[in-house]
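One chain of protein is taken out of this complex; the other chains stay put.
As written, the chain order gives the labels A and B, with residue 1 at the start of each chain.
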Amino acid sequence: MTDQITKDPASFVSHLELGEPDKTFLDSNELIINMGPQHPATHGVLRVILKLDGEKVLGTECVIGYLHRGVEKIAEHRTYAMFNPYVDRIDYVAAVSNGLGYCEAVEKLLNVQAPPRANYIRVILTELNRLASHQLWLGTHALDIGAMTPLFYTFRDREEILKIFEKYCGARLTTHAFRIGGCLYETYDGFEQDVKKFIDFLPPKIDEYEELLTTNRIWLERTKGVGKISASDCIALGVTGPVLRASGVKWDLRKAQPYAAYSEFDFDIPIGQSGDTYDRYLVRMEEMRQSLRIIRQAVERIPEGPIMAKVPKVMKPPVGEIYHSIEAPKGELGYFIVSDGSTQPYRIRVRPPSFVNLQALDLMVRGQLVADVIAVIGTLDIVLGEVDR
Amino acid sequence: MPEETKSPTPPGGQPHAAAPAKPAGPATIPWDSPTVARLKSQYGSGVQEAVTYLDQNYFILDASVTAEALRILRDEEQFDYCVDITATHNPTREKHFELIWILYSFSRNERIRVKTNIADGASFPSSVSIWPAANWLEREVFDMFGITFDGHPDMKRILLPDGWKGHPLRKDYGIIQQDQEWVQINLGIESGQ
Partner (left out) sequence: MLDYITSYLSSNTTPGQAGNVFWALVYIMIVFGGVSVAVMAMNWLERKALAHFQIRLGPMRVGPHGLLQPIADAIKLLTKEDIIPAEADKFVFWIAPLIILCASFTVYIVIPFGPTHAITDLNIGILFMLGVSSLSVLGVVMAGWASNSHYPLIGALRSSAQMVSYEVAMGMAVVSAILMTSLNKTGTGTLSMIGIVQAQQSQQMWFIFKFFPLGFIAFGIFAIAMVAETNRAPFDLPEAESELTAGFHTEYSGLRWSLFMLGEYAAMIAVSSIAVTLWLGGWLRPFPNTLTGDTWDLVFSLIPGLLFLGLALIAFVGVVRMPKHPYFRIQTVGLAGFGAVLGLIGLILFIPPVRDRIQDIFWFSAKVAVFMYLYIWYRATFPRYRFDQLMKVGWKVLLPVAIGVLILTAIMGVLL
């Protein structure tokens, strides 16, 4: 089961041979069951067709596209600045990261550098957003597995982050926080105090979540050994983010190819060993703590200075193309922008981490039970807005 | 829009008196590396260009050699992670589509792009046997552009409904165009617009 597709790439199948249902389900051994597209407490409109033998999953097929909004087509008819708000809606849970990736990509294309103060503000807000995204993940993942209470605890604590966002840019979820060239808004009076208060507020809460789940016997039984994927299978399937790190590959774009002031901070990259759901849970919990560490360093050292670089009012990047990717909470989020010299991009391609991670679902649930499918979808941390764009 | 013009003439052919010269962006510089050398020695003229733009390296290869070159890149140059497969459509060029692979090597912490141009209606061998990640990525390229990949186990649409006609990201697909027939039949409404 480990390294299955690295040894035999042709064995990676992501569709089911459905064929004709000629036997009633009581006669045949195999049962085709449809999950979704609408189901409670999951992460959007995702349809998974399962082929079961009793309770065991023989194969799955994901049907996506229910949330496809044609973002890439829209991009070709908007100017670079006009496209910025659309980018938030791709992964609506971690909107700030999306904005960061896009603004940095266009800045590279325009060959401008955001000033240091803007970079620090960007880092603080992006790490806060990573915390918010992981908290939402934890609440919904625990709810899928049956623990109802962590959902409310994480959402209550996430409120504090959303309050900071609201005070900063007026929006909680789809923040549109950054502009091409830097940040539009200066930090409000009391921003540093709020962030510092939050940094002290959160660690006991993370301990509280861990107390409820990490050593809980039932949680361990539901997550240990479930949804295993090996490191080489992850790489072969293009899976990135906490899923890759939990399988043992110590790779994080913030360290490997630093962007936006990350090279100035000191933080660790948590990795797991066995690549199962429990390791992914531990990796994300530790990532939350490391994010707090980054924010603490950033807030103490914010430099003074301008927050916006000199960017022409009418942005016409020179002809060329660029690929820029960042470490979003869910994995490698990339923007491939082709410019033809006009004010509107010629082609924008968003490389969504959830889309590529979701491919791995089939491999991770083969041979496991039906109840594990939901646990694995939760642990992949997919957001359908990103999968479908 | 033509891709390679550096200074478009304003409409009407009247040059503005004080029109600022278009900022010449960073130039593309040729790229030289052992990888490039290996591919050039293997394929010679199959490697049309190898350039660096804004510190990002990419090749443009001939369509006939690309499939093999990709395999060499994975096996011998350790580009084991296929980051993305995408395409662009430019009807003003001779070969309309440009397929782009973005590859990354963990051991070398290096990212490259491989580009190739194919004509409208042509298909391309699938990279699924090289990187299984290509499975859904190529399905999306097919869905959006209509480029089929030979040897792909499951070449069907992924984001749009199965019976949809048209490939949206092509330049001849209008921004508010949609498959009216599908919408009428399946959703029972006149139009989604």
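The definition used in the following text is that contacts are C-beta pairs under 8 Å (C-beta built on N, C-alpha and C of every residue); 3 or more make two chains touch, one makes a residue touch a chain.
What you are looking at is a predicted structure, and each value in this text was computed from that prediction instead of being measured.
Student: For the unseen chain, which displayed partners does it touch in the full complex?
Tutor: Per the touch rule above, the missing chain touches A.
Student: Out of A:Asp144, A:Asp252 or A:Glu327, which touches the unshown chain?
Tutor: From the options A:Asp144, A:Asp252 or A:Glu327, the contact with the absent chain belongs to A:Asp144.
Student: Residue by residue, what part of subunit A touches the chain that was omitted?
Tutor: Subunit A touches the chain not shown through residues 25, 31, 33, 35, 39-42, 55, 142-149, 151-153, 156, 212-213, 216, 218-219, 221-222, 369-374.
Heads up, the rule we're going with is that only the chains that are shown with their structure count from here on.
Student: Could you please specify the touching residues of subunit B with respect to subunit A in the complex?
Tutor: Per the touch definition, subunit B meets subunit A at residues 1-6, 8, 22-26, 28, 53-54, 56, 80-84, 86, 88, 100, 102, 106, 109, 111, 113, 128-133, 135-137, 140, 144, 153-154, 157-161, 168-169, 173, 175.
Student: Touching residues of subunit A toward subunit B in the complex: what are they?
Tutor: 5, 9-10, 12-15, 64-65, 68, 70, 72-74, 76-77, 108-109, 111, 235-239, 249, 251, 256-257, 316-323, 325, 332, 334, 336, 338, 340-342, 346-347, 349, 351, 355-356, 358-359, 388-389
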